[in-house]
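Missing here: one protein chain of the complex. Every other protein chain is in place.
And now, chain A:
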Amino acid sequence: MAQHIVSSFDEELRQLDQLLREMDELSGSMIRRATQALLEADVELAQKVVTDDREVDAKQRDLDDRAVTLIARRQPMAQDLRLVVGTIRMAADIERIGDLAKNIAKRVGAVGQTPISPELSASIQSMSDLVLKQVDAVIEHYVARRPEDLVELRDNDEKIDIFYTSIFRELLTYMMEDPRKITACTHLLFCAKNLERVGDHVTNIAENAYYILTGQQLPVGRPKQDELSRMESTKGS
């Protein structure tokens, strides 16, 4: 994309990209550390994640202010307009990712010292790794202006859903085996659900980023596997 005649306009757009990247890196790191704290029962680390969320929130407010000022001062058009509006929306999704990481961190104390089976721990770790990869990649593709990679990235969300379904089943089995584990397992289930929700926010971000870069909506979404609700309905019968 060519430079604007007014170079400070380019600088302001670049700052929006920069803030978005910082928010994304921070919330990615919050997810990584929240998972670690959860699996290692590290309450101190969890506390750090909780306080980091304030920084994500502050960055989002800063970004919103800059975006609104930019609209007022520059009256952006076409791709610039899509960029400013889309950045505001992507920042809101990233802020939610931060909240979800904070929510996982808050549960660390509640799960406590309940030993987690190595398989379950491995599943949660793999799910978290995959989610983290998505969080990192989505802004990377966007900042590098690679819309075609965003299509592929969005389709990866299905893998996260598959992880979530298998963790759900596993936790259900534990709870049925030993009712004393219900409290801890319920918290873990919420943690897995939070990771799955992060994946959904990444999907939103990918869709927004694709629209900014191309002016087109992403082709109609992948078919949503609704295995969980099927499981729940067959269980009753």
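Just so we're on the same page, a residue touches a chain if its C-beta (ideal position, glycine included) is under 8 Å from a C-beta of that chain, and two chains touch if they have at least 3 such contacts; residues count from 1.
We adopt the following convention: contacts and distances are computed from a predicted model.
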Per UniProt record, name of the chain withheld from view ["Phosphate import ATP-binding protein PstB", "Septum site-determining protein MinD", "Ubiquinol-cytochrome c reductase iron-sulfur subunit" or "Amino acid ABC transporter permease"]: "Phosphate import ATP-binding protein PstB"
Touch with the omitted chain, as defined above, among A:Glu12, A:Asp53, A:Asp80 or A:Glu170: A:Asp80
Where the unshown chain meets chain A, residue by residue: 1-6, 9, 75-82, 215-216
